[in-house]
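The structure under discussion appears below in the form of structure tokens.
With one protein chain removed, the remaining protein chains of the complex are shown where they sit.
Showing chain A:
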Amino acid sequence: MEKMSRVTTALSGSALTGRTMHCHLDAPANAISVCRDAAQVVVAGRSIFKIYAIEEEQFVEKLNLRVGRKPSLNLSCADVVWHQMDENLLATAATNGVVVTWNLGRPSRNKQDQLFTEHKRTVNKVCFHPTEAHVLLSGSQDGFMKCFDLRRKDSVSTFSGQSESVRDVQFSIRDYFTFASTFENGNVQLWDIRRPDRCERMFTAHNGPVFCCDWHPEDRGWLATGGRDKMVKVWDMTTHRAKEMHCVQTIASVARVKWRPECRHHLATCSMMVDHNIYVWDVRRPFVPAAMFEEHRDVTTGIAWRHPHDPSFLLSGSKDSTLCQHLFRDASQPVERANPEGLCYGLFGDLAFAAKESLVAAESGRKPYMGDRRHPIFFKRKLDPAEPFSGLASSALSVFETESGGGSMSWFVDTAERYALAGRPLAELCDHNAKVARELGRNQVAQTWTMLRIIYCSPGLVSSANLNHSVGKGSSCGLPLMNSFNLKDMGPGLGSETRLDRSKGDTRSDTALLDSSATLITNEDNEETEGSDVPADYLLGDVEGEEDELYPLDTEHVHPEEPEYVLPQEAFPLRHEIVDTPSGPEHLQDKADSPHVSGNEADTASLAPVDSSSSLLSVSHALYDSRLPPDFFSVLVRDMLHFYAEQGDVQMAVSVLIVLGERVRKDIDEQTQEHWYTSYIDLLQRFCLWNVSNEVVKLSTSRAVSCLNQASTTLHVNCSHCKRPMSSRGWVCDRCHRCASMCAVCHHVVKGLFVWCQGCSHGGHLQHIMKWLEGSSHCPAGCGHLCEYS
């Protein structure tokens, strides 16, 4: 009957209104409790005990229950509870172990009604029976729970938990006689109020103290418990054994837990330390709070839903001496802010992408769940505004892998492995690298290498060519040995090719360019008019100093740095090919995609403005034909390197830098070079190209880079004679003063790869030792040790 009345009251009340607000208290609160009319709240603490009216815009202090000149310890409240049937009845638990009841209907200022001084230590919790007006339950630090009948002066019964302190007691809403109690040792006990001798059921709910519990208002068998282990667990108590239904992991120990009215799966929690926020969880999504209230600046000590049938108002008291009313719609929702996607670009151009399934599942992305039969649940819940679906969300993880080619970085690895950076003449390096680039389909890079070769490798040849022949060869400057061959066929061919290319490939070739090439062509036509026009004069003037270089084949004496200069054999096929192909256009055709072209022909081709930088470069070629020293191009090359670096191809920048060496190094500032080197090395190491990386480090001229190889590489070797670790650097043992790195097989000093047995300290050339150990298992030094090589 009484229960009925309560419900009616609640439903008859008009809808609650209000806003998120707070008021300052004089002292930290320990607990709050709401009157059943949802219009008043009582705040209790160590030095505060007040009733506030909850008005539309603010809290208004209505009554201070802490009266008297010298407040007794009885007023130092650990807990407070407002009777849910009698608006005038309150109970407090005092830190000195006293349970006090208060009657607001008393006419005097002091509303204190009854005093129960039965507990020996702090009373942690008091609780009224939900339907029985006179029954009060208390749980204390001393490990006892007591049941009081307010019509009597002392307790009706005492329950001994037989374990540590009682942290919470809560009457079940479902069973008239049942209450739950939680203990500091992690246990939860279920008692029948009529049987104080032993508990009905006991189970361990948490690891560490269980600070709180709350019966579900609708699902009567559900009990939520919160503990110091940062967890909230929901138990189904209807079954024979308490069954864990849900487990919510919070970020701090749980001090209070309260089911949210009207929302079957929601509960609010607050923490005892560290964390000042109040969270509302959907127990079905145990990892992310559905809502979060962040108003408090200190630990929240008490939370209460304002009305048992209204899910949107939450009241809270805190150690920061404030009382707050939180509106659910003002809560911050971590779910909303949480990033639903993860994306990462892999080294090989593959993409890892994780996205919330609903995002990728929705066909169009912007028409969510329309008639989607596969998501009936989604659909249904979307309709329910009070409880937007927040059940388990999951992500789909996929990796988009690049198929070979395309975006994969295989070109980088191939290029890095196949490029030649040193150890050969410049021209060969350039040719080799151009070939590598072309084979990998990187035509622009290939062209660049070819041009570099032209710029830096052929001055002597060209000059001689020009001395011997007319300016007409200017356009064919890339053919160093031409002077010895028939240029009559060749000149016009090249000239026309150049012209054709320009008119074709050059989108905006300026007239000056065409003019220049035209001049050259005319020059070719009358081959003997040596130096008849301006460029020719210029050329001759420039060449004067190198006049001895008549025959490039013996230029060894001529040019000081001419090891790069041995390419005669490459010229021969060229000659034949050109003779065989008399017409320019054909020549042009096979040039573009013939990987087998000889270096020289490639050079020729490059004269034509195939490259990106076409127009400008072809100009420079024309100029170059006019004998410009390589220095002239350094600006150009520098800009080109910068260009490559900025396009993300630091490989090209570094490779060119190494190959050209001194020729360009001085033009690029040290820091930039170092930056390129370190970037490239980093990239090589990402691809595990350790050998290439090491080579680059070795070849680099930047001090900061080359010392990378010297860092933290320690080699521990034993002397092969005295068999003691070599302490000094170098290969001479400082004990026996002999060279330790003798090959045990050939008795020569090992340079390069040295392998040694850690058992007997003997070693030698890798090849020798391997070979030796194929035939014998004993040490080649004859020490009798059975060496193993794996």
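Worth pointing out:
The working rule: contacts are C-beta pairs under 8 Å (C-beta built on N, C-alpha and C of every residue); 3 or more make two chains touch, one makes a residue touch a chain; residues count from 1.
Everything that follows uses one rule, which is that contacts and distances are computed from a predicted model.
Between the listed names "Large ribosomal subunit protein mL49", "Nucleoporin SEH1", "Dynactin subunit 6" or "Isocitrate dehydrogenase [NAD] subunit, mitochondrial", the UniProt record for the complex's undisplayed chain reads "Nucleoporin SEH1". If you put the hidden chain back, the residue from A:Gly346, A:Pro425 or A:Gly759 that touches it is A:Gly346. Contact with the undisplayed chain is limited, among A:Pro107, A:Gly423, A:Gly648 or A:Gly752, to A:Gly648. Among A:Gln112, A:Gln170 or A:Thr250, only A:Thr250 touches the chain that is left out of the view.
Counting the whole complex, the residues of chain A in touch with the unshown chain are 230, 249-251, 274-275, 285, 287-288, 334, 337-357, 359-363, 365-366, 392-403, 405-407, 409, 411-412, 437, 440-445, 505, 507-508, 512-513, 515-516, 519, 534-535, 592, 611-617, 619-620, 622-623, 626, 628, 635-636, 639-640, 642-643, 645-650, 653, 671-672, 674-676, 678-680, 682-683, 685-688, 704.
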